[in-house]
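What you see is the complex with one protein chain gone and the rest in place.
Order of writing sets the labels: A, B and C. Residues in every chain begin at 1.
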Amino acid sequence: MDLTYTPEQQAFRAEVREWLEAHVSAVPLEHFDATREGFEAHREWEKALKSGDWGMVTWPKEYGGRGLDLIQWLIFEEEYYRARAPGRVNQNGIFLLGPTLMEFGTHEQKSRFLPRMASGEEIWAQAWSEPMAGSDLAGVRATAVLEGDEYVLNGHKIWSSRAAFADMAFGLFRAPGSERHHGMSLIFFPLDAAGVTVNPIRKINGHVGFAEIFLENVRVPAFNRLGDEGQGWHICMATAGFERGLMLRSPARYQVAAAELAKLWQARKDEPGIDPALEADVVRAFMNAESYALSIYQTASRLIAGAKIGPEASTNKIFWSELDIHLHRTALAILGPEAELLSEPGAHDWIDDYIFALAGPIYAGSNEIQRNIIAERMLGLPRK
Amino acid sequence: MDLTYTPEQQAFRAEVREWLEAHVSAVPLEHFDATREGFEAHREWEKALKSGDWGMVTWPKEYGGRGLDLIQWLIFEEEYYRARAPGRVNQNGIFLLGPTLMEFGTHEQKSRFLPRMASGEEIWAQAWSEPMAGSDLAGVRATAVLEGDEYVLNGHKIWSSRAAFADMAFGLFRAPGSERHHGMSLIFFPLDAAGVTVNPIRKINGHVGFAEIFLENVRVPAFNRLGDEGQGWHICMATAGFERGLMLRSPARYQVAAAELAKLWQARKDEPGIDPALEADVVRAFMNAESYALSIYQTASRLIAGAKIGPEASTNKIFWSELDIHLHRTALAILGPEAELLSEPGAHDWIDDYIFALAGPIYAGSNEIQRNIIAERMLGLPRK
Amino acid sequence: MDFTLNDEQQMFAQTARQLFADTCTPDHWRRQMESGAVLDAERWAQIVETGFPLVLLPEDAGGLGLGELDFALIAEAAGYNALPDPLVESAGIALPLLAAAKPDSELLCDPAAIIAIEHPANPYVADAEAATALVLHKDGQAYLAAREDVTLTRKESIDPFRRLYRVDWEVAKAQPLGAVDWDLTLERGALFAAAQGLGLAQRAVDLAVDYAKDRQQFGKPIGTYQAVKHHLASAQVAIEFARPVVLAAAADIAHGDVQSRARVSHAKIVALEAADHAARASIQVHGAMGYSWEVDVHLFLKRALALTNSWGTPYFHRQRILHRIETQPLGPDQTFAREAEHA
Partner (left out) sequence: MDFTLNDEQQMFAQTARQLFADTCTPDHWRRQMESGAVLDAERWAQIVETGFPLVLLPEDAGGLGLGELDFALIAEAAGYNALPDPLVESAGIALPLLAAAKPDSELLCDPAAIIAIEHPANPYVADAEAATALVLHKDGQAYLAAREDVTLTRKESIDPFRRLYRVDWEVAKAQPLGAVDWDLTLERGALFAAAQGLGLAQRAVDLAVDYAKDRQQFGKPIGTYQAVKHHLASAQVAIEFARPVVLAAAADIAHGDVQSRARVSHAKIVALEAADHAARASIQVHGAMGYSWEVDVHLFLKRALALTNSWGTPYFHRQRILHRIETQPLGPDQTFAREAEHA
């Protein structure tokens, strides 16, 4: 065990820091889920990242990435959050579809999709859920029927992140008459294809965060199917692993938030009417963020040493979602009567981030599902 | 709504206080679960209570009680706890079997059992659980076979409170071959009958708190069956209602403990190394005890006005068991390095009471079962 | 000792629940959110017609001369329906203050009039835009100003139905009301916030129960899962043990002693905690649905959040309970004791 960075890692950090300091605008971009303009501004940022070769840092070089190992990735993320760089509109591509394509795609599919994903030319939405298939993905009802060399897609997807403004989407479709985990295929479709209707859904913070997608006889080439016909569930489980797992949740974001909280506490703690007992919560928030970071470093080291990611995906999900809520509740308690106010431009938006944090225990596999997974796969308790 | 005591209620309080001040010994009795001597000392106290007509205060006068209404009962309990009067070794009789006998017993059964129960002459153990029938009482396997005018009892009971030293016990026995809720009868048996073996079980505080009871061809008169043959489940559910419910859990005990906690806090709060944030927990413990008391007063008023006790039994169980643990954890946190020490004679025994509190969410229907009941019977969520 | 509501009170509560249920449907909420209208004129007219704004006014001011317990039941129903209109702050808090300070105010003769109130406990004034007049605060003294004589600057709340304002005004354009009972006003503000909290909490649970009975996952309603059951059962327990505290606080508020203040504070803390707990459990049970604007659970979450810090923060109220612990006798015989008896 050696908890110091190598000189190479330190040099890498310096390089990231320098590039970000030169390129991150002091004026925050409008949120990519808020308006078309915000979305396109973030696409431009993806292109800027790509121009500095900072776009898909964990992807292999052959696919347009930088081929970083996980410790470098963590350093990159730390600097990225430290610099308050824009959110990644391309997240579904970087962390979900990209790795899945690399694992399951044909050479032609990789050539067609990965470079445009890496360049920001095509931004991807996910289309996992359906009205009757949320945590229970095997309940998918949307269908795909092969006619010649085209699939005809029909169905209704919902809670699709980025779908309001993105270019492409991927989702599960089943052969008519198939049941549950069988007969499903993972298929890509352009969001502007004939027969596709996208209705944005507002989140409780008022942003357009998701969309529902209606597909009516949408025709896509059979080329757009990833893996074999009927292999969709298998691929999807691998992808859900990516989604639940390490990649999506950099510890840096919580460490930034914990530091902001400590700053808020320092600024307010001596004001009249502030509850001194909140000091314990400020310390707790710092501890939680540190625990999460140390755990991710440990996992990264294990993966580099050849281990496979296992149920950490589920324990991580529970831990970061709960720490995020606790951290933001502490901030609101410090703010007191100001907590309910939407933030002034430029200020840290505690209330909006709190509302966002409340989604943590719900999406990417609810915490109830995650606890089932931990109990059954990690502890070995019986399913039924 | 009128939240003041009537002059009659005030006079009643004064009467209780006066009697207790004259009769409660300043030296606490040894615990009734600790030794035979402690048990018998408590039996003597039951007799003393009875001599002042303070034994079975909620029982009707015809059965040897005082016929108090529920508000008077609450006042009595407040004064009882305020006076630090001894724990009630007769609890299973007063609150569980007594009311059940009154509801389901024949005239002869009431005459035979109630007066001796009221006088402390016969102290009762309960014998609900079996090794394979804890929360799931319908899993009882002990059998009763009628031979002439006697039942022959066989089986293995466990977690029987008071059974180590008590005189009589009541439990469920089934007709051989019957299943689940059917074919069970509620039967009484003397703990010194031929064929009864009692093995005390130590609780985690080291006290003998329960016993297991082995019954081998124990013969009791058919007279000892309460209600009809096979009616045991029905009667037991009524009794479990008594057990879970209002009667067993006077708010006074938590108010006494909350007051002790406040005293402990006042005494220690300015010592070096004491966490000032614990003040919030001291206030919380007071609030919880008050909430519980107000809720019980509300329920008592509703019952007096003719309502039936409903799912309050389950909400109460959860609330008092959780407040009790929180309160004692707060005390241990104040005590710091002293928390682990067994108390000196005469001091408030925080660690032992904490250990006792940990049983709260387990016995008398685990809190998991209680939450199921609330969800299904109170909120109407589907069973399966 | 009688801890039950009388028939009249139960009927009153029933009337309020029915009126708000009929006039605050999800459709009403959405239309009002989209329009940004401060009041739903039709609903307000019906509210005025029931006489709710008159409940706390003395009979000789044309009011019903009822007490805080009666109004708390209305506030609870308002919470249950996330009532957007300023009934509670106007009729429950501002009007009684005005009636005490200026019994001959002509504003008291107009049951439809809305009075907003600036109180030292709150940094902003709620619903000032809808008000006919505002009770204002300066150096401990109260003033009354017409809506058109003050300048309002909107502060956006996370709660789409809370319209908060900073108020700029001049003493010259306001009518002095003298030294009013700001403390009693705070008690009422906190109490009725607590009562609303009870309603918010119960509605959040009820919405989740309805959803959980209906919504299928893995082939059965999600309400059959123990995790869902236990989330909602815990939320319901919190409500069950907050409600008696709110009712006792309402019944006792007039005593104005250490105990009554501590009980109001206790009610405020636990009722809003119950509301927050229930709203979060409800969002969790609703899953992604609970996180979308079109499903209305978020209204209850946000109102709970806003009320938690209005009329005294949890810390402010905790300190008042601590004061009761430190200065008054404790113990099982003290539940209904009064300061005067031990002073």
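Just so we're on the same page, a residue touches a chain if its C-beta (ideal position, glycine included) is under 8 Å from a C-beta of that chain, and two chains touch if they have at least 3 such contacts.
As the structure is a prediction and not an experimental result, all values here were calculated from the model.
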Just list which of the chains on display the missing one touches.
A, B, C
Residue of A:Q109, A:T315 or A:S343 in touch with the missing chain, whole complex considered:
A:T315
Determine which one of A:W128, A:Y151, A:W233 or A:F286 touches the chain that has been left out.
A:F286
So one chain is hidden, and I want to know which residue out of A:E77, A:E212 or A:E340 touches that hidden chain in the complete assembly.
A:E77
Can you name the residues of chain A that touch the chain not displayed here?
1-6, 9, 13, 71, 77-79, 81-82, 251-252, 255-256, 258-259, 262, 266, 279-280, 282-283, 286-287, 290-295, 297-298, 300-302, 305, 312, 315, 318-319, 368, 370-372, 374-376, 378-384
Could I get the residues of chain B that touch the absent chain, sorted low to high?
129, 132, 134-136, 139, 158-159, 201-204, 206, 209-210, 273-275, 277, 332-333, 335-342, 351, 355, 358-359, 361-363, 366-368, 371
Which residue numbers on chain C touch the omitted chain?
225-227, 230
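The working rule: only the chains that are shown with their structure count from here on.
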Using mean CA coordinates as chain centres, what's the chain B-chain C distance in Å?
39
Please compute the C-alpha centroid of chain A, do the same for chain B, then give the distance between them in whole Å.
52
In chain B, the residues touching two or more other chains are 279-280
By residue number and range, which residues of chain C touch two or more other chains?
228, 318
